[in-house]
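Since the structure comes first, as structure tokens, the remarks are kept for the end.
Here the complex is missing a single protein chain, while all its other protein chains stay put.
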Amino acid sequence: MTLYLRSRRAPAALAVAVAGWAAVWAAWPLLSSERDVEGPVVVLTVLLLVCAASATLGSPDVGLDRTAALRWPWRRLVHVLVASGVLVGLLALTLASGARFGPFGVVARDVAGLVGLAALGAAVLGGDRAWFLPLGWTLPVVAGAVPDAGRAEVGRVLTWQLQEGHDRASAVTAAVLALAGAAAYARLGPARRDDTGRAS
Amino acid sequence: MTRVWNRMGAVDLAPTTHPWTVEAAGLRVRAGRHLAVDGLDLRLGPGVHGLLGPNGAGKTTLMRALATVLRPAGGDLTLLGHDGRRGGDLRRVRRRLGYLPQAFGYYPRFTVREFVEYVAWLKELPSADVPQAVQRALDRVDLAPRAGYRMRTLSGGMLRRAGIAQAIVNDPDLLLLDEPTVGLDPEQRLDFRGLLREVGVDACVLVSTHLVEDVAAACTDVAVMEAGRLVWQGTPGELAAAGAAGDPGDTAIERGYSAVLRAHRGGSAR
Partner (left out) sequence: MRRVLVAELRRSAAPGAGVLVLAAGFLLGYGDGGAGSGGWMSLAVVQSFGLVLMWPVALAAGAWQARREHRTGVLELVATTGRPGLQRVLPVCLAMGTTVVGAYGALAVLTALLDGTGGYLPPGALVILALGAVWLAGGVWLGLALGRLLPSVVTPPALAVAGLGLLIGLQSLPVGARWVAMLASPAMPLAVQGVHDHDFLELSGRLDVAHGLLGVAVAVTAVVLLAAGSRRARAAALLPVLLGAGLAVGLAPRDGSPGVDGVVAGVGVDRVAQELVCTPDSPQVCVARVHADLLPTITAPARDVLRGLARLTPAPTRAEEDVTPHWVHAPGPGGRPDTVTFTVFSGNRGLGPDAVASRMAAQVGTGAWAGCSAPFAALDAADAWLRGHEPPAADPERPDVARVHQLWQVLRGLPDRVALQRVSAVRVAALGCAHDLDRVLAG
């Protein structure tokens, strides 16, 4: 188990995730008097954590992994679920503190959807580039590329990360992304991208 | 002899200013925390020198120190007449240096020609001379037909040859090759030996390898290392002569190698 985690660079990813989470959590009270962290900041923090976690989706040698006798699909599924759980747990911890990342429904939805996107990214683009998808969708949305984010159905689907917790369209979108991403990653595993320049 | 290409491509033969290309005395080099080279004395002049030794003997660390990747922790090191320890003169040494590491890193997206041009530029070759020098290097390793292919499309042997090409592009006075024949097929190894002999006429070439037949065929001088020290130095013929029928090995030179190592180990155990 520990070897698996180390092969996935989990400690480093976890360190980065925790550092980022701690930084935002500590900085928030300095910047605002509200107890609840503002929506876009929550989304950005979730994005950062998911990108850090997506570093664990790759594998140092994809070809070697494929020849192993292990039942990879289950392992990968569990990996994705555990990663999501760790992130949600980390953010849920703040609900008891002076800088609350919430509401819980929004955080859970955003983690699920973005982890799903990252898993999809790992399956299609490889572990190193898994973060392209969640970042590529969320960054323009938070920066305001979709005006009128709240009204039309299409707008709410496109900006699902920013919607309120009770919004159906965004919840459905997140669920679809989570399921599709987890399924693709479990089934296909990280894509084989041979762009190291090392010759042996 | 130092070979200098002038602008028109002719060869100027200038008298050398230093007797030995590489001169090491009591050299100590660290690899991480472990002292991999411990009190090594070595003198190399022009010619092809083979470097043999068991794994862990410190061969790669020595190569890296001679290539100025690592700075010595102690002892004296003189490369091409310059002090190998002070930082200032290393630039001039590096212009006349060629190195092929064991783990050869390259830019996969670059074409072969672009990569060799890049290394030539890094070695501060005058830009007017670069295209000619690159073409010549590619011709010498027989990669000219593949010059426009990307590095990542090359097979293992071709990649190795590309590595050799980047090492010789600046016509170095000191050429350091760490396991250069890995992945080359027998025919390519023969061509490589010919290249070594050609380069070794004016330059000092140090080849670290496990393939003893390559050493026997191409080298004018053999150095055997163990546990960070130089254990034996001489011609391949002398090495073969050092072995007797009872020593392990399938060829004469393998027997000589085993005999030399055993003598050193037996001597140090006493």
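To keep things simple, chains are lettered A and B as they appear, and every chain counts its residues starting from 1.
Assume a residue touches a chain if its C-beta (ideal position, glycine included) is under 8 Å from a C-beta of that chain, and two chains touch if they have at least 3 such contacts.
Not measured: the values here are computed from a predicted model.
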Touch assignment to the omitted chain, from B:Arg28, B:Arg94, B:Arg140 or B:Arg189, lands on B:Arg94
With the missing chain put back, one of A:Ala10, A:Ala99, A:Leu117 or A:Leu135 would touch it. Which one?
A:Leu135
Residues of chain A in contact with the chain that isn't shown?
9, 12-13, 16, 20, 24, 31, 40-41, 44, 47-48, 51-52, 55, 58, 127-128, 131, 135, 139-140, 142-147, 195-198
Which positions on chain B touch the chain that was left off?
64, 67-69, 90-95, 97, 99, 101, 103-110, 114, 117-119, 121-124, 127, 130-131, 166
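One rule holds in what follows: only the chains that are shown with their structure count from here on.
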What whole-Å value do you get for the distance between chain A and chain B if each is reduced to the mean of its CA atoms?
48
